[in-house]
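The full complex has more chains than appear here; those shown keep their coordinates.
All chains are identified by letter, namely A and B, in their written order; residue positions are counted from 1 within each chain.
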Amino acid sequence: MLPSKKRLAHIVFESDDKASKRFDVFLLVFILLSVFIVVLDSVSEIHHQYGRYLYAAEWFFTLVFTGEYVLRIWLSYDKRGYVFGFYGLVDLLAILPTYISLFFFASQYLTVIRALRFLRILRILKLTEYVKEAVILKNALRQSRLKIQIFLGSVLTIVLVMGSLMYIVEGPDHGFTSIPRSMYWAIVTLTTVGYGDIAPETEFGQFLASLIMLTGYAIIAVPTGIVSSELTAAKQKTIASMKRRICHHCQVQDHELDANYCRSCGNPLD
Amino acid sequence: MLPSKKRLAHIVFESDDKASKRFDVFLLVFILLSVFIVVLDSVSEIHHQYGRYLYAAEWFFTLVFTGEYVLRIWLSYDKRGYVFGFYGLVDLLAILPTYISLFFFASQYLTVIRALRFLRILRILKLTEYVKEAVILKNALRQSRLKIQIFLGSVLTIVLVMGSLMYIVEGPDHGFTSIPRSMYWAIVTLTTVGYGDIAPETEFGQFLASLIMLTGYAIIAVPTGIVSSELTAAKQKTIASMKRRICHHCQVQDHELDANYCRSCGNPLD
């Protein structure tokens, strides 16, 4: 017995009962496996030895995702909205490369597009408990948007000025062949990544580099401090709203954070 | 005069009097020494020169730990629970490699298993003042479990997408031989480790790498902010509970944090 179209739409788009949750889990596993195959196929030894099996699996997943894509269009109320929306385009990009490779040479550019399938996981996450926490994180970041912009502006100023200085001080002989390259070095240094592919060799260059490193050390504190203070404020707001809970039976307020029962009448709290 | 079995079990399993504490200290020293020998033995010069002495010491510790293992089984009420539990298995793994090396060639794989002896220290720490603080840290991490999962998910998405992009942009000629290797590079960069074994060489690759570094710089703030806000909340809870202390003599509340005596009646506080 086939489910009705309405029931099917519920299974595909929601995730609040057994069948729809199972659908999400299947989809998650299929996405992860198909991305895993793309990643594996890029290793040349594996490609040479198991390329044929991976190619078969690739087609299997493409056909499954194509079926899912057609199903989603059929089930959508707002078909145009789905097809041209973010998720619709990601779904299309997830299957298109394999079909294109039929007609054109399967270049590695198509590989990367296939890796974008991973973004489809976002849809599944949309429907879970993660959303509430993600909202807190996003709010914290949005609240500190201006502070972070100022911070990034300062970083870019330091990068430009220091990059230009090091271009003069060290020069092309020591790898600082142009200002953009010097700026790349400044970013590598300021973020404490430090590849060492370009490194100052003159005494004065090393002195300047030391300055920029200590600066980096000091200003790494700023974004962390910004996010910390926002999250602390968010946390305290949550705690305050926990304390403000009112017992529905006796109207007593001001319960402990971990209280599950009203301290006055003993009835359970929300 | 030998101690009774009950007394012996107390010495071995508890740590609240002189004898049982001394047992823990001895065990700690023995574990550290035996791990130290394993570590030393892996240095080839030391192995060649002092290998015989280290081998003898190895057998000494193995026999001591074997005795302890048998003792623990004998003293346990729930023998099966001990033998197949985490600590029982770690205790067995701590002695087995040496016996196996009698019959088979002593490969370096056995060395590593012996290094797991270090995990036995966890049992001793279980019985100290560290537990309370460790619980606070663990709670802070557990409370922010969801936030940290979201964070790790974002990191992995960035790593996959950026790794795939750099695989295309830089290609095998510059060390980005496959997507897994590109992802390894992305993790090395995002975590600001930056070995420099693989580094972008094209202009566009360096530009993309700069973006991923600045991203890394920005999101390193997130986990720190999460843990900071949780620990700040935990700290404030402790402070609040300190303030809520009640004098057992006059029932006065709301004492200063560092108060040892009641400000009203002068009697000592808990």
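Keep this in mind: a contact is a pair of C-beta atoms (placed from the backbone, for glycine too) under 8 Å apart; a residue touches a chain by one contact, two chains touch by 3 or more.
Only a predicted model underlies this, so the values are computations on that prediction, with no experimental measurement involved.
Of the identical chains making up the complex, 2 are displayed, while the complete assembly in this file numbers 4 copies.
The rule is short, and it goes like this: only the chains that are shown with their structure count from here on.
In the CA-based superposition of subunit A onto subunit B, the rotation angle is 90 degrees, rounded to steps of 5.
Averaging Cα coordinates per chain places subunit A and subunit B 28 Å apart. Contact residues on subunit B toward subunit A in their complex (touch as defined above): 146-147, 149-151, 153, 157, 160-161, 164-165, 167-168, 172, 177-180, 183, 189, 192-196, 199, 201, 203, 206-207, 209-210, 213-214, 216-218, 220-222, 224-226, 228-230, 232-233, 237.
The touching residues of subunit A, counted against subunit B in their complex, run 35, 38-40, 42-44, 108-109, 111-112, 115-116, 118-119, 121, 125, 129-130, 133-134, 136-137, 140, 148, 152, 155, 180-181, 183-184, 187-188, 190-197, 220, 223-224, 226-228, 230-232, 234-236, 239, 257.
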